[in-house]
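As you look at this complex, bear in mind that one protein chain is not there, while each of the others sits in place.
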Amino acid sequence: MSELLDLAGIFVFALSGALMGVRKRLDVVGMLVLAEMTALGGGVVRDLILNVRPAAFQSVGYVVVPVAATMIVFFWHPYVARGMPAILVLDAAGLGLFCAVGTAKAVEYGLSPLHAALLGVATAVGGGMLRDVLAGEIPTLLYDRQLYAVPAMLGSAVMAGLSFYGLQGWPATLAAAVLAFGLRIAAMRRKWRAPLAKGIEE
Amino acid sequence: MSELLDLAGIFVFALSGALMGVRKRLDVVGMLVLAEMTALGGGVVRDLILNVRPAAFQSVGYVVVPVAATMIVFFWHPYVARGMPAILVLDAAGLGLFCAVGTAKAVEYGLSPLHAALLGVATAVGGGMLRDVLAGEIPTLLYDRQLYAVPAMLGSAVMAGLSFYGLQGWPATLAAAVLAFGLRIAAMRRKWRAPLAKGIEE
Partner (left out) sequence: MSELLDLAGIFVFALSGALMGVRKRLDVVGMLVLAEMTALGGGVVRDLILNVRPAAFQSVGYVVVPVAATMIVFFWHPYVARGMPAILVLDAAGLGLFCAVGTAKAVEYGLSPLHAALLGVATAVGGGMLRDVLAGEIPTLLYDRQLYAVPAMLGSAVMAGLSFYGLQGWPATLAAAVLAFGLRIAAMRRKWRAPLAKGIEE
């Protein structure tokens, strides 16, 4: 179950990477590299900081799923792009799941709640930042004022808090993931926006 | 004392990250991400290469100080920006301190003097490079011809040399830091510039 959810998150993130490749008119190799980096980047950074061998280099599915996502985008990208609203929902699910799972793994390896939450956020948003930098753009989450990192922060904080009180395992992870997912969806629906610094005009 | 100086360096680097965020019209989340990355990036890279858990993920202050810097810039960025000459002096202090501390830590973990100095430079300039790349710019130190990396190289080399002759501990670290700081200030004052390749016109 855990593995399946992970792979679903990786699939969605890989789709977004491959689609960015199409938008930038990259060739199929570029699409694949972006898909792998987007899908695996956040988790690799997390595992490097935890000083363990990255999960992406131990599981076959983690490597193969982005290949499948790239193939789908390669042949059917107009349909995939048209399905973007659905993909944004899936992406929100991936965001929620990755921040919760990342935080839980960090707690397991002995980080304090504060640092575990920080690493959970990095897990959730790292791949997308890598995707944008490689595509020659400023990472979307830095400027687009949609709440993308904030739901991950909240989900990670809740996960870290639950772990602190001894509430670990699947129910807790799922609760934190659902919370981050819900907040992200609400932020998209209601167009909540992060503020600019004082005195900067919109 | 050591911890306090570290936190001062982190604070100054975080200010420069958050100010870059204002200049690029990022929202408050983007400002915070840039501040954390600028302040912690160099040290995290150093610790990953040394194969130890990054200090940033063990100390509360390292994570919280950039939050404070972001808040200050968020509310009072015109004053902070007007204080840039003072901040450049503080940044020079951070540069000196980080190259000396980074080199000392690398020596402690068994690197040769040459490699310890290299890692010291990476510690000092890594965060700023990350800040610039994330903000969509070529890292300042690559092209602006001001001597920014060179003082760090000198400070790191001196620190590595002192360690090689058994002179470690606070006095040595401070001496190397002050040397790098002084060279950086002198380079700014006297507008010393790094040369372009032969035959490239200014």
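The chains carry the letters A and B, assigned in the order they are written, with residues numbered from 1 in each.
The rule we apply is simple: a residue touches a chain if its C-beta (ideal position, glycine included) is under 8 Å from a C-beta of that chain, and two chains touch if they have at least 3 such contacts.
Since this is a predicted model, take the numbers as computed values, not measurements.
*Asks:* Kindly state which of the options B:Met20, B:Met129 or B:Ala176 is in contact with the chain not pictured.
*Replies:* Of these options, the touching residue for the absent chain is B:Met129.
*Asks:* Tell me which residue among B:Pro66, B:Pro139 or B:Gly155 touches the hidden chain in the full complex.
*Replies:* Per the contact definition at the top, the residue touching the missing chain is B:Pro139.
*Asks:* Among A:Gly9, A:Gly30, A:Pro139 or A:Gly155, exactly one should touch the missing chain; which is it?
*Replies:* Among A:Gly9, A:Gly30, A:Pro139 or A:Gly155, only A:Gly30 touches the chain that is not shown.
*Asks:* Using the touch rule from the top, list residues of subunit A that touch the missing partner.
*Replies:* Considering the whole complex, subunit A reaches the absent chain at 21-22, 24-31, 33-34, 44, 48, 51-54, 57-58, 60, 63, 73-78, 133-136.
*Asks:* Determine and list the subunit B residues touching the chain excluded from the picture.
*Replies:* Subunit B touches the missing chain through residues 48-51, 111-112, 114-115, 118-119, 129, 133, 137-139, 141-145, 147-150, 193-200.
Keep this in mind: only the chains that are shown with their structure count from here on.
*Asks:* In whole angstrom, what separates the CA-based centres of subunit A and subunit B?
*Replies:* 29
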